[in-house]
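Here the complex is missing one protein chain, while the rest keep their positions.
== chain A ==
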Amino acid sequence: MSYEEILTRYEPVIGLETHVELGTRTKMFCGCKTDFGAEPNTQVCPVCLALPGALPVANRAGIEATIRIGLALNCDIAEWCRMARKNYFYPDMPKNFQTSQYDEPLCTDGYVDVTVDGKEYRIGIERVHLEEDTGKTLHVGGATGRIHGATESLVDYNRAGIPLVEIVTKPVPGLGELAPEVAKAYVAELRDIIRSLGVSDVRMEQGSLRCDVNTSLNRPGEEWGTRTETKNVNSLRSVERAVRSEIIRQSGILDEGGKIFQETRHFQETTGDTRPGRSKETATDYRYFPEPDLVPIAPDPAWVAELRAGLPERPSAKRARLRLEWGMSELDMQSAANAGAVELIEETIAAGASPAGARKWWLGELARRANEQSIDLAEVGATPAQVAALQKLVDEGKLNDKLARAVLEGVVAGEGDPAAVMAARGLEVVNDTGALTAAVDEAIAANPDIAAKIRDGKVAAAGALVGAVMKTTRGQADAKAVRDLILARLGA
């Protein structure tokens, strides 16, 4: 049974819960650092270890970031709200309750517009709330790395207390077979918006953006079905695959007259399907109540207005504007966005490069290198200013394409700015007409047959002589200049 066929008989409703780890310098309720990858349990204190007597104090930067996210998602900002305690026992949570928000979220009732296949979809945002992250548990001694069979469990509390923002969509019906694509587009848009705010590095692979996908199916005209929640969805592609696989799985059960149970499932990256979750996540009574250790959050309306005024241009609007300015195709713009190249190209243009030149380097040679090393384009080793300088050397005729690539290699290797690399490696185009004329004459003398053909008007044969000249000048000559010179010398 094909996916398309299933969607003729069932209508999916999706919903997404996204957790974003904020990039605040310190944790949400204490002054500990939040650096990624530090030695275990070196970024901890009495507060985030929940030692007896320790008390939380809210980090203003975390509240500000949450409000800015809420504003960017067109939400209402609460005039007064409280943190709440979510009570459950788990060793990676030092207090055995998570400081979160319950029925008084900081931001409510917003939306995000996303475009799929040229059509716009509005995704409603139910709420955006602030909470804290847990520590990380490591189970050692077992074969699987899971708690089952492990001989020891180690807990690293460095992550405990890092601010998290949870963004919950309203249920989204009516997407039909496009549900997986819209889900993916939503997460991508959310990622871009949050990145543009500068409040998180939103890296799905590092876990700073995590996604849970809710999916249900119903037959046309019937009530919405029971939803399942799929966790462990850790890439944009996985978002799409998780929705698709849940639609297929649930339809199989419904087709046979079975029932869908509300449960937590885990997405399997290798197989692309979902598996039932551990019993831990089955319905728990969290005994929420307002956190008495923290005063209510009552953002000053003037402050909220100031934050609203300071919001950056919406990424989708900005892309549309830049696409026109740069004369790029929609496809190119899309790949620039996916590669995280839009800002880099923008800065390169600002540094003096032409849109075409900037795009060429970032989406070509540099994107290829980033891909090869599985790193972000921004970390590839070249700055927008360097790329602009490189393109300038090309435009001035000092470098040809091949030489420019060699210079870029030096830049990426940390040898300095393009001009310095060009000088140090001796890569400048040979412009000295005397030397070039000598090389051309030498090539003509060495290849009398070809020279004769050219004299006879077979201009296309010049290519062979150009190749010979380029060889003797070790590629440092401008190929067009060489060709012109050959034709001139041979009177063709």
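One rule holds in what follows: a contact is a pair of C-beta atoms (placed from the backbone, for glycine too) under 8 Å apart; a residue touches a chain by one contact, two chains touch by 3 or more; residues count from 1.
What we mean here is this: contacts and distances are computed from a predicted model.
**Student:** One chain is missing here; what is its name in UniProt, given the choices "Glutamyl-tRNA(Gln) amidotransferase subunit A", "NADH-quinone oxidoreductase subunit H", "Starch-binding associating with outer membrane" or "Formate dehydrogenase (NADP) alpha subunit"?
**Tutor:** Its record in UniProt gives the absent chain the protein name "Glutamyl-tRNA(Gln) amidotransferase subunit A".
**Student:** Which is it among A:V295, A:A317, A:A350 or A:I375 that touches the chain not included here?
**Tutor:** A:V295
**Student:** One chain isn't shown here. Among A:K27, A:R68, A:R85 or A:K453, which residue touches it?
**Tutor:** Final answer for the missing-chain contact: A:R85.
**Student:** Touching the left-out chain: which of A:G53, A:G257 or A:P448?
**Tutor:** The one listed residue touching the chain not shown is A:G53.
**Student:** Quick one: say which of A:G15, A:G62 or A:P94 touches the chain that got left out.
**Tutor:** A:P94
**Student:** May I ask you to list the residues on chain A that touch the chain which is not drawn?
**Tutor:** 46, 49-58, 85, 87, 89, 91, 94-97, 147, 151, 153, 155, 285, 287-289, 292-295
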